[in-house]
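With one protein chain withheld, the remaining protein chains of the complex are depicted in position.
Presenting chain A:
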Amino acid sequence: MKPPPFDYHRPSSLGEALDVLAGTGEDGKVLAGGQSLIPLLNMRLAAPAHLVDINRLTDLAAVEEEPGGLRVGALARHSRVERSARAAEVQPLLGQALRLVAHPVIRNRGTVVGSLVHADPAAELPAVLALLGGSVRLARRGGTRDVPAAGFFTGPLESAAGPGELAVSAFFPALAPRSGTAFHEVARRHGDYALAGVAALVGLDDDLRVSVARVACVSVGPVPLVADVVGACGHRPPASADWAGAARAVQDRIEPETDIHATADYRRHLTGVLAERALRDAAREALHA
């Protein structure tokens, strides 16, 4: 089907974009890569009165290292971040997750920040931001605020970005020394949204014992679910840590639902298997880091 009519705006500066968004309020929507919004328009599941196309705001395409992490601008496409050697060094989990996002052609247009604002509970990047404790920078006419991941995802397809606000960038904390990450998921077809998926972060102390073990799960709740499992796996070297116990602790925390794609039980099973796999891989990375 075809999109419903809307008024199209194409600001050429951030200030102009914020003015247009302030003027359109509840009736305005930002158009970034369009890889989630245009399908919704084509299927007539959304009908905003105004679209504010930010594709000319090329200043927002930057991917930059900052003290403590990586700042990804609103116009940085998935493919650009995936290929950035700097990004891979600062925070490898981003690349690990991006390879699982849709297909290469979709990644040429879709943006990292757009994916965060879209806040699909099955999407990989919100889980990454939540696991790492990153933040999203929201600008409106006359002000800017940084919203931590824990408060950013407010429900399925709902984020803290309000009417009149533009998410200008997201901040992903760097990988700490002696830490590793991994992202594993199961999807019906390659490139589909996952039935279940787990991102893991493992950190070791000076004696190479596990001191950080955390996972973020997708598709098992309205927002990415972060679980700290360091207690369950034990303060031990990775080789003798109880990863299976940690995976059971994750299974106890989640509340998956049954839908046409999978039953709740199957999702719980998958999440356990994926959690153990991701934690073990992350621990291996940490030992080599």
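In this section, contacts are C-beta pairs under 8 Å (C-beta built on N, C-alpha and C of every residue); 3 or more make two chains touch, one makes a residue touch a chain; residues count from 1.
We take it that contacts and distances are computed from a predicted model.
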Protein name, per the UniProt record, of whichever chain is missing from view ("Transport permease protein", "(2Fe-2S)-binding protein", "Amino acid/amide ABC transporter membrane protein 1, HAAT family" or "Septum site-determining protein MinD"): "(2Fe-2S)-binding protein"
Hidden-chain contact residue, picked from the options A:Ser13, A:Asn42, A:Thr58 or A:Thr258: A:Asn42
Sole contact to the chain not displayed, among A:Asp7, A:Glu89 or A:Asp146: A:Asp7
Positions on chain A contacted by the hidden chain, ascending: 1-8, 10, 31, 34-35, 38-39, 41-43, 51, 53, 55, 79, 102-106, 108-109, 190-191
